[in-house]
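Note that one protein chain is taken out, while the other chains of the complex remain in position.
Chain naming follows the written order as A, B and C, and within any one chain the residues start at number 1.
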Amino acid sequence: MPNVKKIGVLTGGGDSPGINSALRAIVRRASAEGIEVVGFRDGWKGPIEGDAQPLTLADVSGILYMGGTILGTSRTNPFRKEKRDGEVVWEPTEKVDAIVENLEKLSIDALIAIGGDDTLGVAHRLAKYGVKAVGIPQTIDNDIGGTDYAIGFHSALATVTDALDKLHTTAHAHHRLLIVEVMGRDSGWIAVYGGLAGGADVILVPEGPPEGSFSVDDVEKVVKRRLAQGKRFSIVVVAEGARPRELGGRQVARGEVDAFGHVQLGGVGYWLADELKKRDLPLTPRVTVLAYLQRGGIATPFDRLLATRFGVKAVEFALEGRFDVLTGLWGTEIRAVPLGEALAQCPKPVDPELLRVAKVICPG
Amino acid sequence: MPNVKKIGVLTGGGDSPGINSALRAIVRRASAEGIEVVGFRDGWKGPIEGDAQPLTLADVSGILYMGGTILGTSRTNPFRKEKRDGEVVWEPTEKVDAIVENLEKLSIDALIAIGGDDTLGVAHRLAKYGVKAVGIPQTIDNDIGGTDYAIGFHSALATVTDALDKLHTTAHAHHRLLIVEVMGRDSGWIAVYGGLAGGADVILVPEGPPEGSFSVDDVEKVVKRRLAQGKRFSIVVVAEGARPRELGGRQVARGEVDAFGHVQLGGVGYWLADELKKRDLPLTPRVTVLAYLQRGGIATPFDRLLATRFGVKAVEFALEGRFDVLTGLWGTEIRAVPLGEALAQCPKPVDPELLRVAKVICPG
Amino acid sequence: MPNVKKIGVLTGGGDSPGINSALRAIVRRASAEGIEVVGFRDGWKGPIEGDAQPLTLADVSGILYMGGTILGTSRTNPFRKEKRDGEVVWEPTEKVDAIVENLEKLSIDALIAIGGDDTLGVAHRLAKYGVKAVGIPQTIDNDIGGTDYAIGFHSALATVTDALDKLHTTAHAHHRLLIVEVMGRDSGWIAVYGGLAGGADVILVPEGPPEGSFSVDDVEKVVKRRLAQGKRFSIVVVAEGARPRELGGRQVARGEVDAFGHVQLGGVGYWLADELKKRDLPLTPRVTVLAYLQRGGIATPFDRLLATRFGVKAVEFALEGRFDVLTGLWGTEIRAVPLGEALAQCPKPVDPELLRVAKVICPG
Partner (left out) sequence: MPNVKKIGVLTGGGDSPGINSALRAIVRRASAEGIEVVGFRDGWKGPIEGDAQPLTLADVSGILYMGGTILGTSRTNPFRKEKRDGEVVWEPTEKVDAIVENLEKLSIDALIAIGGDDTLGVAHRLAKYGVKAVGIPQTIDNDIGGTDYAIGFHSALATVTDALDKLHTTAHAHHRLLIVEVMGRDSGWIAVYGGLAGGADVILVPEGPPEGSFSVDDVEKVVKRRLAQGKRFSIVVVAEGARPRELGGRQVARGEVDAFGHVQLGGVGYWLADELKKRDLPLTPRVTVLAYLQRGGIATPFDRLLATRFGVKAVEFALEGRFDVLTGLWGTEIRAVPLGEALAQCPKPVDPELLRVAKVICPG
């Protein structure tokens, strides 16, 4: 059992509502044990540069519901990712040493890292450099293994569902084909959950065979069948990472693709609209791009509770000496899941049972 | 495997957001198999009086997000509850025969009952009269066994959390002691989840020793400690069923207590305010009673998804010939749980782990 | 034209969403002219005790939408109100001198007071002691003269309307008689606007003849007529200050009445429910008391815009040497209205045209 007197915390990657609830819980839980908490600024940049500040009960007062993160975030990675023989290898840079040094200098006994696969991937790889870390999964994409849900997913879901509710009221009035592009990178969690909750008629996800996850022809068919049934509108939810068969199964990017195949997504909504305009449809397609709205806003009760419970447990795992793990939701329980195991499942594809339900409920 | 051609549905007990999502899913899932669906009006009153209507795809169009239930509900019970040797016994009345007859007359092959312990209790007891029923748990109180969550709980939670968020902004401005009375009957689910998600300073639940689940003295102490820390306000969440030690552990009722000890709750908030007024506090207590607001509103995405999945699975359980069960959420999975087993746990007390978290996070 | 170099600001009375938007606008507008702003804490208590802090651009960053007031508020009044010959007279106390002294000591050239009739009443009466003040009307009750709307009214309206929307969904499901008690002190603004926007069936306001503003008999009649029309529920909005004819036209208080006839209201909802329970109705009355929810939450766009415009104009009136006025909304324009004139109309009764519309639209 380690003697934990000081805990460091950082938040990395794309932010999402609920992070601040976790920070509040960490500080409250630690304070109850007389443990000091230190917050690093801007993700891994903080420990690399030794940029830290005490996090007191006063600092986390009133932040329970606030979106964003009071610590700031970044995508800084102390490892250099290289592609070798088709595989991505993480090579340590001198920033790894800087982290080890700074944690020692600041007498940090345990580090809590809140973030997605990249942020938690660093935490995991730092283990062999002696860094004692507990991870908290946080990403609206919900693509991290080892947990039913990551912080932020249900808040993003609330934004998407609210948007679909709004569009339904106006879709009825006119003959409209409304296309809503949602986030999720390479997985369809937001699209399927959001589409089901918001009553979409068509849901297009990235998951599927290499030659494409959907086809414009199929979308056209659904719209036409609905028109034949007297339904004057259709609402299509398309994940930013969905892959049209008409493009050979590649994603539709706005911007460059990096060496690792990561593209800046965000074009498939307009692409689909343009394709559908060419078809013989009596409905004009209109596109809504929610973009960063999905990261914003106040956290839903679900995310506040999840984040609060993750924060409490992360401190307790540290007190119990359980490191290189993440806090995972399993049913109604929080478990310590080995980080390596959880990360091996990234990007976790959307639950097939939900895809099956989607097919029954929105047969489009 | 039964040959199911016609399914009956009813919704009973107190309503909550999400019921309509379940009805929509039931009809859509059944339609995919060419099964007819019939809706009974006003809970068990429907099958007793043979008051039924076809439920078509058109009937359930556009109701996904709507609170309430398009079928209406009631608390009619075909059994007569009697107290014998300290135990409640359900005696069948002639209404049971009426149900059996009407189901036969209408050629109902399977019945789906959506409701709380009372509604599902009837479904279970009708099994020995040959009624083939599948239950869907629905109650904002979340006090039904056999499932992590019932439909409606997360929507009620959203209303309570939103109220606490609102109160926080104004509590800061003045020296205020705000008391919020929430529902939950004999359990503290809404109070604990809502209080944690909304950042309450004190959470009072019904769970606890017979001599009372809380004491006014303790509330006073928390408020005073917070004042000493410079905190100019306190927010107290009190479950309608919380039992003050000062009253010997009995609940505070507005109205009569029936033979079964069921009281019409809804007085503890004002009672607590009046008690605190007598103490030496520089804060004036003000009471908010959310009451039926907690049953109302649109369903949250969580409840829409849960209800949709329950609806789909209820039809599938019927197709598989699995009756006298409820659809239960176990982690991310929907299981068929024997109704008798699930009902034996009612009223299911709030998860002790959440009570523990509440104690750490709001140590008041 | 006075040479204004330093402006003081205070916020008094009950708070409401939008105050912070006004503070932000005041600081931004003043900064554009190189004018310093100083914030007094807790209403008139601040200038009495010389409790002030600089208000910089950084201080008002990010507060646009936040409810409450970053300056705190109080009901402290430097005058002593006395009843003489049936009239209320404001007698200055030594606190008036303290204010004058402190303003001089701090070199305050102009004071902006944000509040209701009491806060603005002080500002007006201080004019003859040389205090140069501009008032900004702020009260959810909307009972101040000289302006179409005060800050906060539309935000309170949003809360009431949202509550009524929620109740409508659940009222349909059951046979229910839902009573919602809303604020507004001696006027019916919140009740009428909220009741109309939320589709209430009965709206009860304080305005009316001395012998009472409503009668339980009339409420009963409406509910019965609706039942006869097949409407299984009724929603009643009752203003806290409504005066039942059955009580001889007096308000229903929870707590004591002071020498000035000011009662702590907040009992009429339960009183009405108890009276209706005695009548022969097949609906059980249930009461929701929104209470301080109506002061809380984020400001609506309307209130943010109004408050922003009021803040900008308050600074400009000071620059133009126009004091002892309030910023009043007249249509789409902001005017300088003499405080004495505006206060003489307090409490401003609800617009009779809206009462007429309410009678047509909810004829109950």
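Here is the rule we go by: contacts are C-beta pairs under 8 Å (C-beta built on N, C-alpha and C of every residue); 3 or more make two chains touch, one makes a residue touch a chain.
Quick caveat, the model's predicted, so the values are computed rather than measured.
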By the document's own contact criterion, which visible chains does the hidden chain reach in the full complex? A, C
Among A:163, A:190 or A:276, the residue in touch with the chain that has been omitted: A:163
Decide which residue listed in A:50, A:68 or A:92 touches the omitted chain of the complex. A:68
Options C:41, C:95, C:286 or C:304, residue touching the unrepresented chain: C:304
So which bits of chain C touch the chain we can't see? 25, 28-29, 32, 62, 64-65, 148, 154, 157-158, 161, 165, 168, 193-194, 196-199, 298, 300-302, 304-305, 308-309, 312, 330-333, 351, 353, 357, 360-361, 363
Against the chain that's been left off, what residues of chain A make contact? List them. 11, 14-15, 17, 66-69, 72-74, 159, 163, 165-174, 176, 178, 232, 286-293, 295-298
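Note that in this section only the chains that are shown with their structure count from here on.
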Would you identify the shape of the chain contact graph, picking one of line, ring, star, complete or other? line
Do chain A and chain B face each other with the same patch, meaning over half of the contact numbers show up on both, or with different patches? same
In angstrom, rounded to a whole number, how far apart do the mean CA points of chain B and chain C lie? 36
Report, in whole Å, the distance between the mean C-alpha point of chain A and the mean C-alpha point of chain B. 31
Sequence positions of chain B contacting 2 or more other chains: 165, 168, 298
